[in-house]
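A single protein chain has been omitted; all remaining protein chains appear in their positions.
Labels run A and B following the written order; every chain starts at residue 1.
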Amino acid sequence: MSHVVVDQEDVPYVKTSDTKAKLEDAIFQGRIKQAARSCKELNASVHADGLYYLNSSRGVLYQTFCDMTTAGGGWTLVASVHENNMYGKCTLGDRWSNQQGSDPNRPDGEGTWANTVTFGTAESSTSDDYKNPGYYDIAAQDVSVWHVPNNIDLEQWSATSILRYHTENHFLNLYGGNLFYLFKKFPVRFGLGACITDNGPAIPIVYDTGNVDYNKNLYGPKISTPGFIAFRVFNTERAAMALCSGVKPTGCHTEHFCIGGGGHFPEAVPRQCGDFTRWSASKEITEAAVLLFYR
Amino acid sequence: MSHVVVDQEDVPYVKTSDTKAKLEDAIFQGRIKQAARSCKELNASVHADGLYYLNSSRGVLYQTFCDMTTAGGGWTLVASVHENNMYGKCTLGDRWSNQQGSDPNRPDGEGTWANTVTFGTAESSTSDDYKNPGYYDIAAQDVSVWHVPNNIDLEQWSATSILRYHTENHFLNLYGGNLFYLFKKFPVRFGLGACITDNGPAIPIVYDTGNVDYNKNLYGPKISTPGFIAFRVFNTERAAMALCSGVKPTGCHTEHFCIGGGGHFPEAVPRQCGDFTRWSASKEITEAAVLLFYR
Partner (left out) sequence: MSHVVVDQEDVPYVKTSDTKAKLEDAIFQGRIKQAARSCKELNASVHADGLYYLNSSRGVLYQTFCDMTTAGGGWTLVASVHENNMYGKCTLGDRWSNQQGSDPNRPDGEGTWANTVTFGTAESSTSDDYKNPGYYDIAAQDVSVWHVPNNIDLEQWSATSILRYHTENHFLNLYGGNLFYLFKKFPVRFGLGACITDNGPAIPIVYDTGNVDYNKNLYGPKISTPGFIAFRVFNTERAAMALCSGVKPTGCHTEHFCIGGGGHFPEAVPRQCGDFTRWSASKEITEAAVLLFYR
């Protein structure tokens, strides 16, 4: 069970538990401390999909979407990667790669995958990039991904997704409990490593919408193995990409099906630079936002 | 009367009414559901201008300015269009047109008029663009517009406005209840239609500050009829503009007095591109933010 709790002592960041105090006293003291840190925790008492308020370990109150349905529910939306302009190459809106052009002097680009900067809203996460405090705060075990067509309303996300899948092997236990810590271990930085040998983990997935064959078709003919999420991969020119969602690279042309990235993509600069580098993928997949959930 | 209500069942987006439950339980359950969805609703019990918290139908809590005075009060500030750089042509800050240059490949530009992306704050809406969830959430009948000089403090908005006016004929009933739905019907997209024949509705207005003659003088000699708000108009080159506030175009040179737009303005590219295209209008009008209210 989750409880509304209020710090009794003057110790920051540490919550006393099992003490339900008056909310007005909490605000009076300048803090709102509520136990629910994730949709998983909330799922003990709440069972409907929708927008809910969560509270980070530092006491930051925020609102996001909970998927209380898929595979038992309890999934927290923590981010979305939305391509606002396939013709823009690392321009404004490419918050998950570089908004200032392809630039070897800025190898980490925006640094979004491994920092605490937040932006956007849950409600508009199919029309804009989104990242909330849960991305770096929640202690999670698995990841779920929804590919939702751009500009779709929240109530229709699940039904209209072209692809939905999740991991089941609790891999985040090995990498610090969420993607923020995973990408601290595997920085999304241009030039840091070489193709295949230095790639991060590739985790098997279970499909909730779609399947392996459909997944493969969406990404076109380039060589990759569907049925996985792969993290922090490099291409031939040592450009770093954050996430190959649905597929594991078997070669070095990762720019065809991976998203997010560091700050520089050397080949045919700046053609490959941007949140969605995969220019040979299908129109369906490039015009869908990638929603990331934790559980 | 508005009430603080909390969902009793586990049904998302649907509020049970007339049940005033403890707020801490609402937060405990991850939701804050408060009945007041608009300043109009709040106006039943509150009668002073100022900042208030509202709650969208999806349970998003936000704060905005209520005009409780004009023509009976109950007007909710939902957006402001602020030109941050008359020398920038579809550059950063042109959120109501295109922030990535004039580009025929991006005919909708930012898409702001018909999506759920939000930005800015009520308090700074004379210094920056503003859009809150009320823009797409509130079920409204009429629109009110204030032209407030840039950087004016909230307390002085009404007194310093160079022009204020509102519609009275409940026209939004015909177009889905707000501008979000109106612009779904009349997309602000380059090339979608031709001048005059494909223009959207032009609605008569009542002046609260200023009058028809003053309005006409502010916009200079170009041909237009004051006393209206016109929506989604095209110019000679098929560039789309969102809102001609105070005037109805009688010709095709709408770039002289209309604001907002799609992503491409062909004539003398990119000279006409931006939130405020109207480069021949008076300095007073181009250096004033356009605040949009619903009731």
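Following the convention adopted for this analysis, contacts are C-beta pairs under 8 Å (C-beta built on N, C-alpha and C of every residue); 3 or more make two chains touch, one makes a residue touch a chain.
Predicted, not measured: the structure shown is a model, and the values here were computed from it.
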(request) Name, in rising order, the residues on subunit B that touch the hidden chain in the full complex. (result) 2-4, 20, 22-23, 32, 34, 36, 42, 45-54, 63, 66, 84-85, 87-88, 91-93, 120-121, 123-124, 127-128, 151, 153-155
(message) By the contact criterion defined above, which parts of subunit A meet the unshown chain? Give residue numbers in ascending order.
(response) 10-13, 23-24, 27-32, 58-61, 92, 99-100, 103, 105-106, 110-111, 115-118, 133
